[in-house]
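Below you will find the structure I want to go over with you.
Partial complex: the chains shown occupy the same locations as in the complete assembly.
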Amino acid sequence: MTRDTVRLADLVARFGGEIVGDAGVQVCGIATLRGAGPTDITFITHSKYRAELGATRAAAVIVSEAERHSTSLPRIVCRDPYAYFARVAALLHPPPVVVPQIAATSVISAEAQVPRSAAVGPGCVIERGASLGEGVALGAGCYIGENASIGDGSRLYAHVTVYPQCKLGARAIVHSGVVIGADGFGFAPEGGRWLKIPQTGRVVIGDDVEIGANTTIDRGALEDTVIEDGVKLDNQIQIGHNCRIGAHTAVAGCVGIAGSTTIGSQCMIGGAAMIAGHLAIGDRVVIGGGTWVTRSIDSPGTYLSVIPATESGEWRRTVALLRSLERMSDKIRDLERRLAELEQEQ
Amino acid sequence: MTRDTVRLADLVARFGGEIVGDAGVQVCGIATLRGAGPTDITFITHSKYRAELGATRAAAVIVSEAERHSTSLPRIVCRDPYAYFARVAALLHPPPVVVPQIAATSVISAEAQVPRSAAVGPGCVIERGASLGEGVALGAGCYIGENASIGDGSRLYAHVTVYPQCKLGARAIVHSGVVIGADGFGFAPEGGRWLKIPQTGRVVIGDDVEIGANTTIDRGALEDTVIEDGVKLDNQIQIGHNCRIGAHTAVAGCVGIAGSTTIGSQCMIGGAAMIAGHLAIGDRVVIGGGTWVTRSIDSPGTYLSVIPATESGEWRRTVALLRSLERMSDKIRDLERRLAELEQEQ
């Protein structure tokens, strides 16, 4: 990959900020403080990295106002170096250009809509009634079911499965192994057996959503499962039927969200958190990694329930003590009673 | 999808129950109390939904004896409205008819058995010695390994992988991304390295089993991994080698079951529960979501170990107190001793 070169002056013209030092310095890559070489621009997000800043070999640095004087390198001073870094990185490492083409080994229904601007990889299958938006890119072996639709500018990597009727918005990024719209887990018990409940809803996904590898989002039972605009889902997440995830909520890897739960907008759900079904989580709620949510949460705030790893001997004692909590509580009550008697006799 | 219309009288003729009101009312869909329109039948499963029942726009309702008088709409009174709903939904939303056909882009060994009644999607691969039953439908890109067999009437959605020798029973429903029969995690430690133990068993799956998206079931090490009849597995479940899951057990999403564990029949395993290896869980055991099972369980009942999410400040204090439990226990003992001395002196 030959990459374009860009001057600090060009960056500031695009993204704002103030240059301190030589505005003509050219960079062609972005890197960490440690990893940067003489053609890279780097960035510092926290004063604790000042020692690394002192040792960096980068050509230039993105800094906050607080770090304006922490280096003598050419630098861009801005309000939020991490966001600035994201923009510079996106400029220097744009996603691959979509070259419109239809692979010979793809199988596309005559009743599907595939615009000339789309790219369809080898082995893709697009069923009747399905439609791709302008500039959509499907990696190898994607499956787009009947009447499913993919919004403009979306990119599906290899081996993504979209079940019938499901809808993705514009500019989606969907990684390999994702399954959108499989049946939710709906069964009625009857005489020790399970009757399957047809899952007749869809998955409806807004614009600017990213979905990580091997994540699964089930179709609704009767109504739809909804993922709103700007939601970011990491890998191996499971979202049950009839859930709704609010706009711009980010969900880290290995999270499970059981059916019919609604999550507000701008929430952050830590890795491997598990959220029970039929709950309502409000806006701007932060759930810690591994936390188990069993009740609805109204108010913004941070919620936890994970106990950190402990050396095994100490942990075994803790578990034993946990099991004796009831006895401890009884003993305290007994002590209180006996002490009160003694005090009275005094 | 144009759907058939059905009269209440037809439903009662098929599924039993008693009609109150106009038996000639026609419905063509099933929906929630809130979502129902004037051509839908709906259902009520709990008295807490009576307000919604009052406001529903549905044409008819499925109710229990207890709700017989809770609505003036035409209604079917039955013993178990949820199971009744499942049956009506299945009637109104039958699975797509399997149209026998072999996609031109599939690759089928001359030594595989594929009956005329089967449907094989684009890009499927069926290896030698493999066999499909009557009416089997394989979605796009399924892989059926050597000597594997799929029972009559089974439906595999796109991108299912069945390793060699594995067997699925009749009427299986297997969702996308499922992997059946990959090697179990078997290694012998030797001098700081790991020697792979060939996994020579199979996965053997009974009839009427459903398997959710991206679930994995490992083949046995020396003997077989067995999933009995009627088992329902949700998405992203991991079942280790040599496990046996008893008939009609339901396992919710994200559950992990380590190797050589046996689970009885008619159990319910909640989402993200984790079950250690080499255990025996009896029949009709209920494991709560997120619960960690480390010992065998003989008796039916419900088992839990998850602590619900707590506001972060309170939780941090709880964790600190957990770590001081031993000191608390010591203090209680000390208080008991000193109090006994005082009492004696009295």
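Labels for the chains are A and B, by order of writing; each one numbers its residues from 1.
We adopt the following convention: a residue touches a chain if its C-beta (ideal position, glycine included) is under 8 Å from a C-beta of that chain, and two chains touch if they have at least 3 such contacts.
Please read these numbers as outputs of a predicted model, since none were measured by experiment.
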With 2 chains placed, the number the full structure-file assembly comprises: 3
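As a convention for this text, only the chains that are shown with their structure count from here on.
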Whole-Å separation of chain centres (CA-atom averages), subunit A against subunit B: 25
Contact footprint of subunit B on subunit A as seen in their complex: 105, 107, 123, 125, 141, 143, 145, 159, 161, 163, 177, 179, 182-183, 185, 187-190, 192-198, 200, 214, 216, 218, 222-223, 236, 238, 240, 254, 256, 258, 274, 276, 287-288, 291-295, 297, 301-305, 307-308, 310, 317-318, 321-322, 324-325, 328, 331-332, 335, 338-339, 342, 345
Residues of subunit B that touch subunit A when the two form their complex: 30-32, 35, 80, 82-83, 85-87, 89-90, 92-95, 103, 105, 121-123, 139-141, 157-159, 173, 175-177, 210, 212-214, 230, 232, 234-236, 248, 250, 252-254, 266, 271-272, 289-290, 306-312, 315-316, 319, 322-323, 325-326, 328-329, 332, 335-336, 339, 342-343, 346
